[in-house]
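Omission of a single protein chain aside, the complex is shown with its protein chains in their original locations.
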Amino acid sequence: MNLELTQQIRDQARGLLKSGTVKGVIGYERASDGLTARPFFAYELTGTDQLIFDETCSHNLVKYLLDKKGEKMAVVVKPCDSLAINLLLNEEQIKREMVFIIGVSCTGVVETAWNQKSQTLQARCQTCRLPKPVVYDFLAEQEPIRRLEGELYPDILEMEAKPIASRREFWHEQFGRCIRCYACRQICPGCYCPECFAEQLSPLWVGIRIALGENELWQTNRTLHLAGRCTGCNECERACPMDIPLSLLNRKLEKEMEELFSFRAGLTSEEQPPFATFRKEEKLGFEE
Amino acid sequence: MNRNMDRKIGVYICHCGSNIAGTVDVDAVTEFAQGLPSVVTARNYTYMCSDPGQDLIREDIKNLGINRVVVASCSPLMHERTFRQVCESAGLNRYQFQMANIREHCSWVSEDHGAATEKAKALVSAAISRVYYNEPLETREVPINPNTLVVGGGIAGIQAALEIADSRHKVYLVEREPSIGGHMIQLDKTFPTLDCSACILTPKMSLVGSHPYIELMSYSEVVEVSGYVGNFKVKVKKKPRYVDVDKCTGCGECEKVCPVEAPSEFEYKLANRRAIYRPFPQAVPNVFAIDKRGYPPCRAACPAGVNAQGYIALISQGKFKEALDVLRRTMPFAGVCGRVCTHPCERDCERGKVDQPIAIRSLKRFMADYELKAGREKATPVKRTKEEKVAVIGSGPAGIACAYDLVRQGYPVTVFEAAPKAGGLLRYGIPEYRLPNEIVDNEISYVQELGVEIKTNTLVKNLSEVFNQGYKAIFLATGAGVSQKMNIPGEDTLGVIHALDFLEQISSGAKASLGNKVAVIGGGNAAVDAARVAMRLGVKEVTIVYRRSRAEMPAIPSEIEEMEHEGVKIHFLAAPVKVLSKDNRVTGIQCIRMELGEPDASGRRRPMPIKGSEFDIDVDNVIIAIGQMVNKEMLPKELAFTGWGTLVVDPITLQTNIDGVFAGGDVVSGPADVIAAIATGKEVAVSIDRYLCSVDLKEGRPEARESVKDVPKEGVVTKERAVMPVLELGKRAGSFAEVELGFDETKAVAEAKRCLNCAVCSECQECEKVCEAKAIDHEMQDEVVEEDVGAIVVATGVKVLDHTQFSIYGGGVYPDVISSLQLERMMSAAGPTGGEVICPSNGVHPKDIVFVSCVGSRDERTGNGYCSKVCCMYMAKHAVMLKEHYPETHSYIVYTDARGPGGKIFEEFLTRAQEAGTTYLRGRIDKVSQCDGRLSVSGQDLLKNKTFNIPGDLVVLATGLMPSDGVSKLAQSLNISYDTKNYLLQAHVKLRPVETFTDGIFLAGCAIAPTDIPESVAQGGAAAEYVLKLFSHDVIDAEPMTSIVDISRCSGCLLCRQVCPFTAIEAETLKDGRVVASINESLCKGCGVCVAACRPGAIKLRGFSDQQLLAEVMAL
Amino acid sequence: MGLENPFLPYLATIKSTVELTPDVKLLRVELEDAAIRGSFDYKPGQFAFLSAFGEGEAPFGIVSLPRHQDDLEFAVRQIGTVTRALHELEPGDTLGVRGPFGNYFPLEDYAGKNMVIIGGGIGMAPLRPVINKILEQRDNYGNLLVINGARTPQDLVFRPEFQTWMEAPRTQLELTVDRGDEHWGGRVALVPDVLRELAPSPDNAIAIICGPPIMIHFTLAVLKGLGFKDDQIVTTLEAKMKCGLGKCARCNVGDKYVCQDGPVFTLEQISQFLEQP
Partner (left out) sequence: MNLLASKDNLIRWLDLLLHEHVVIAPVRVQGLTLFQPISKAEEVDLDFDNTTLPPKGWFLPPTETLFSVQRNDGQTKLVPAMVERDALIFGVRPCDARGIALMDKPLLQEPSDALYRERHARTVLVGLSCRQARPECFCTSMGSAPNDASYVDILLTEIEVGYIVQVTSKKGKMLLPESFTEYEGVLPTPPEPRAVPIKDVMPAMKGLFDDTYWERLADRCLHCSICAYVCPTCYCFDVRDYSDRGNIERVRSWESCQSSGFTRIAGGYNPRATKGSRLKQRFYHKLLYFPEQFQDIACVGCGRCIKACPVNIDIREIIDDLQQLEAKSGA
């Protein structure tokens, strides 16, 4: 456990609850394995002693704000998670005044599973470009840390280099395994439609067969709905019980968005997403 | 799939003569359709859109109970409306109809009968599947605003505006130029009847100007259009014409006094107009406009913003006193700055790009000299209108400039000066041979005469005392009056003098005794001044030691030059290491050689000592001039200082850490030049005024002045810059007489005439003086007005290609190669030559005139492949008229095809031209060259298949027509289509020639394609007729295809609101607190963008349900 | 059903359809197999799944009375994809029928009791056979009070039968709507308010309620206020069902499966595990 950060978070949470600024604080506590972390909602002062922060705090707690729209909540966010706050603000799913953001200047999270904790930083942390959250009300700080330089999308480039047939084969193999539990959707802070297209009957976009064709429809549409919106927390991939490398899809689009529009989702809450706007610099195909 | 029996579909397949039936097997398609579910009947007919065809459908609806109709024929653009009306007339909802396009999509694009037939079947099947799910939709009624916007005040726009206004509907006529009239008003006669163009147009123009139902918005542009038919919202930007349209009487007095000339656009540069102008005397509105392009570079470059173009323009007119007034609007120091200014204005002078910059500083000095020579009248004191007293501490240029601005605003201002005389460094720092004291005295007295009180011999050390005396604001402008030390051994030795002390000593008349050899350390103006003063005091050998090279020397280059003339030596790249002495008396100075390293913070290369390169110079005195510092001792302790010893101030407001105390000049910047000090003084005056009026010190403060760009220089004849006469070298030694002698009047006027008038209007404000109507307002700003209209007529016309871009035809190369419109202007009695046709090069009547057709038309090389339509006829007109006026002339017309199409007497007119002796030559020009002083047009005669070579005195290029600039942008905001050449597209070329695809927007005139005057008038009238038809009802049926939100699916992300081009989507909070999108149906145009953007599929478009579309797609 | 796949419906044919309200159609259905037709036995309250092949299957109360006719009747309100497909069926079209499923109203047990029957909207569908059964054996029961509510007069489902019901002895039919129209001269009130106003006595009475959850919620409160005990209140639970066999588990409430143990429950049986609407 990172004592320095944990203490700052606990103090902050205590202050917020004591003053009645927030109804609850969404943070992390120790999981039932005694080793990793899990989300935790502190509503009472006593609960704040359970709050922790360390390198196993992978969850993007911003998702939970969608369940707590009517109440002012505090939420602990890592720099990467904070992008999702801007996304939800931009899409008017949350109100800024209803959230108190306890930012954490994180040093990266490691690969974990229940009762397992590796020493390896998660891949996304190795090329993380955010030293601190893009939006916060309080920042739990620690010594600034090294950020590894390097190619942001080595795996995507590798995938792009493959012929289309072998890419198709790769994804058929992956999607073939999908059991359509929709955990990837449920954990995603960008997925909040009251009725997901995948569950609509009229028209029926995706059939209920848990089989390659339908799975592929689900996965590709999910990815497209996140184009320019995915903030890269990679919770979907972490949750997937069938180990489908979803980040390869999400980050491919992230890369395209960067290259085409110099846009990264969540950096601000103001900017119009590229798909909702049209700029003159974009190719018109005819005289302006 | 189970099918609902109550769906009864009728399918009608059109042959379109042989258009469809020639390729598609219509019988096979009919038979195929007959067999599809729910199809009750399928028929085909030669022309389904004809009456008998329509009746077929009506009969079936009545007799067979058909309740859904599919017509397979042409494009819906063509006949969807027709067939919907057929359905409606037979009692069926018009939206129970679906069209399959088997002409454009099948027969016209395929020669394969089998494949075309199969595709037709697929499209018919898709339409049937879709129509099965079509639901009846009800149209909505929307009110119509009966006002019209007409864009473009040429003949087409004028015609449309008048027709509509005569029917008592309000028209806003927006014209980009200062006057309406378009190209037609530039013409002399119009073909083929040879009516006088102005005679037939000006009555219409004046009608527009006086019509009670027309609001003329000239010199204005449409910037934004939103809304839809019957309910457009239009934003029009009224460009500032700096003349109040309502007050101006058109008397023209202003024009007479305007010192600035610019080529007249109306006369195609054959004549000049003034900066304040009216394009032509019959202009409507008959109102002047000022062509003001911004800040001239000289003014933008001046830290104090002195309007150099303004006084130069007036000098060029011999209005020297008025010129000085222009300068004094900014600051009082014509004589001072005319001598010592570092003149950044000259560095940026555009004239410098032609030959050399204007001698701006010298012209400034000239004005002061002129006044002084004539004897300056005492200035009239400014009336005190303000109570709050202001204290200025320090009477240098910053302090005086500030006091000057404040006193003119009515403030009581007192200047406190510690020295016995006012002027600060102007007096004590600059030697008299450069700036005589009488000049400083004169200009300071001028400021005193205005009402500024100056208390000399008054040292202020306590600011609270000043406040206690009732001053409400203080300006600290105490300068940087202490010389910097070198910090080398021996600096305190007898014989080492500091430059400022030295100069002050001399200025105040004290004697100084120097030895035979003097070294001056430093490279700034103070060093140069000290060196030159030393020479004047009779020193034999003066050497400047400077640690960098000549390029880095900060002193004014002309001063350095004069100094060297006077015999001063400069030792570059050397720095003193120690002062050598004997018996505490200077004997010499040890220096070290330097080399230049990397650039330092100032951008100059940093000098680095070369080890072991020390050398000695024998001198008797060392004058140190390496810089000045603020004298901290003399300033109140409570002020905040920077690490450099200067005062800390806010960079924008110049306020110090003490409220109400401002600072500027050298005390803030460290040693800088006079003009910079003046600039800060002026800036402080602004701050103090705001401070005393309790206005926010920063909010809305004017931003940096942006210089005009792209100053035209074509045709500028080079002329040497006037040289400043100087005192002979021999007369300088031992004398402090002024070295520079100043310009005389002739020289000044000639030099001023070199000015390019970069900003056109020079803001000399002479016009304002003579305008009795008080119509001129130089401060006028852009104004955007918003109007609601129900219909729009676009008549933006064309521009004529610039003939100077056709250099192969000699355009822009030879002055006697002109454009047709230039010829037209020459022929006009009201034109630049009073109706005389002459060769521009020599003013002689031409004998042989060669007309070249299709210049930039029918020629893809220049971008226009199309025919500009009017040229054949006007060339004939020109030839006929030339012959009439000048029987001795001979016209050649080199043409591609010469036709007068369309009956009337067009063709006869061409014949008349030939009968008048015109030589018609079908050919292509290779080049136009000059030979023996005459032009020579050579090319290929395509009829005789040989080359020709026609000598001519005048070549007239019939340049082609192009849509006006900015049309595509206007079309985009109007949401109407345009072609690759930017001509606007009609809804149907033949049947809907003035309508667009956007309801309520109509077209007229050359914006559609090149047309002649009668056609433009006809189109203007036709467009007006459509507008009036629209206005014949109070309401209009709007398409029912609007978006609807399924709130149970809506996620409230409101992406739809972001993408909606019609601002038809708003957020709505439901009872349970959930926020969802809500469509304002009266704004929704049914474009469907929101449908595509909606991730959860909550938005649907009526008439385009998922079910309809899927059924249509699945049937393919 | 033996070895047969219990998911396999019987094929049936639409005999006729009647538009009961703008969105409710009465489907009269005949099972194709005569043997099954003969043995298809059901009681008021039971339901069956109707299949519109290609769109799916949904459960509907059987609104006809057994032994009166061979045809089965269903009142189908168009509300989703399956019901839309069922609405599009025309006489002669084929559909699937799977059932009967569930329990039924134990009308035998109510002999001699005063009956209060409260239905809202399409909730009247399972109550129609109950009313008709009581009217058929009118002497076996005490007073009958029927309260039927709907959004608008047009939405009252069994209008053609109102005359018969009203004219029956010891029978009171009270109609009420949320919003009237120009022809409506009756009550404009919410069902619970009408019930409170009529205030039937709980003595020797049974109340049967069927309708939208929110109506049930407030009507239960009024009934309790009137003194009805949990075992005197009978309701049908509306639940999503897929199998009708107690296997797909979605209609599970407490230890009950609505499709097998219901849809008819006394309040006593389910109150503990009912989620509040």
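Here are some notes:
As written, the chains take the letters A, B and C, and residue 1 is the first residue of each chain.
What we mean here is this: a residue touches a chain if its C-beta (ideal position, glycine included) is under 8 Å from a C-beta of that chain, and two chains touch if they have at least 3 such contacts.
A quick note: this is a predicted structure, and the numbers were derived from the prediction, not measured.
From the options A:Met1, A:Leu139, A:Ala239 or A:Leu267, the residue with contact to the unseen chain in the full assembly is A:Ala239. Here the missing chain is touched by one residue of A:Leu45, A:Leu157, A:Ala211 or A:Leu260, and it is A:Ala211. Among A:Leu3, A:Leu45 or A:Cys181, the one in contact with the hidden chain is A:Cys181. Looking at chain C, the residues touching the absent chain are 1, 3-9, 11, 51, 53-58, 79-80, 82-83, 94, 96, 212-213, 238-240, 242-243, 245-255, 272-273, 275, 277.
In the full complex, chain A makes contact with the omitted chain through residues 31-33, 36, 38-41, 59, 63-64, 67, 113-115, 177, 179-183, 186-187, 195, 199, 207-211, 235, 238-239, 241-243.
In the analysis below, only the chains that are shown with their structure count from here on.
Two chain pairs, A-C and A-B, are weighed by contacting C-beta pairs, with A-B ahead.
Chain B and chain C, compared by their mean Cα positions, are separated by 77 Å.
The centroid of the Cα atoms in chain A and the matching centroid in chain B are 47 Å apart. Multi-chain contact residues, meaning those touching two or more other chains, occur in chain A at positions 202.
Not a single residue in chain B touches at least two other chains. Chain A meets chain B in the complex at residues 69-70, 91-93, 192-197, 200, 202-203, 205, 225, 272-273, 275-277, 286-288.
For chain C in complex with chain A, the residues that touch the partner chain are 80-81, 84.
Put simply, chain A touches chain C in their complex at residues 201-202, 204.
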